[in-house]
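Yeah, one chain of the complex is gone here, protein chain that is, but the others are all in their spots.
Take a look at chain A:
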């Protein structure tokens, strides 16, 4: 553990305040760590992933003896030291060649991990096409029904979304959308279809784990630049051009998040009044956008009191002085009458 220090000057105080937990979080910083041996492939893949992740990326140039699935203490130390909450650990061994481990942290502790093996890849330089601006926010595209059903792929989707696109923003410049990161899966094998999945769940033994991993479809990660063409409507027509890098990933080991820690990490701040009013938190009532794209509202008006309606003023209707003279007695008698009537009604009931 690092010492908790008291800031001695305003600059260090500001730096410490920037690291304190916030209600709306900054984008996650990723640290790219090389393990004891990384092949050429993993080196370049990590470099290109870093190019996509910039400026929220830190590269560790030296090799490190780090095995995230066995001992996460050094990851925790680095996370605290660098104020980073994502890791990509590259490691190539005989048993698991060209592996990359995505590690997500919560409160400087490991939340969950997912290891992928890089199988085929093409670098950015191989595509002689225009590239996106570094630091630009990408769109994300996921294609397969497994991203909604299979726990491994739900985790992968969540991890990649957190990696590239995890920042909550309130507005975006539409002309600045430049590239998309697309993650598609290979066709779903029959063992993972709804009937086969039930069998797999029933026989959840360790010997099956290897074959189960083999049966998981590959993930194809592609990066495309977007060209928007005029279509005559407000929405432009989209064309994609491959930009690179393109990776084919195979899922390997993983650890799920600890239940309690996950619950803590999924806590949401209460929405502020201003946000609720602007319609972010709740659904706005009585408002709808019709087919023409116009915002239409429904208004409920209370029943109008016609007794207070101002009609034409005439001298003859100004009975104020006359009422004041004769009104006293008549008022009293009227009240009495009304009272007696009410009493009668009550008796009748």
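The working rule: a contact is a pair of C-beta atoms (placed from the backbone, for glycine too) under 8 Å apart; a residue touches a chain by one contact, two chains touch by 3 or more; residues count from 1.
The rule is simple: contacts and distances are computed from a predicted model.
Visitor: Not counting the visible chains, the remaining one has a UniProt entry; which protein name from "BBSome complex member BBS1", "NEDD8-activating enzyme E1 catalytic subunit", "Ribosome biogenesis regulatory protein" or "Vacuolar protein-sorting-associated protein 25" does it give?
Guide: "Ribosome biogenesis regulatory protein"
Visitor: Looking at A:35, A:138 or A:245, which makes contact with the chain not pictured?
Guide: That would be A:138, which touches the missing chain.
Visitor: Hey, which of A:74, A:184 or A:255 is the one touching the hidden chain?
Guide: Considering the complete complex, A:184 is the one touching the chain left out.
Visitor: Residue-wise, where is chain A in contact with the chain that is not depicted?
Guide: Residues of chain A in touch with the missing chain: 20-23, 25, 28, 85, 104-107, 111, 137-145, 147-148, 157-158, 161-162, 165-166, 168-177, 180, 182, 184-188, 217, 220, 222, 224, 226, 228, 231-240, 242, 257, 262, 264-267, 269, 280-281, 293.
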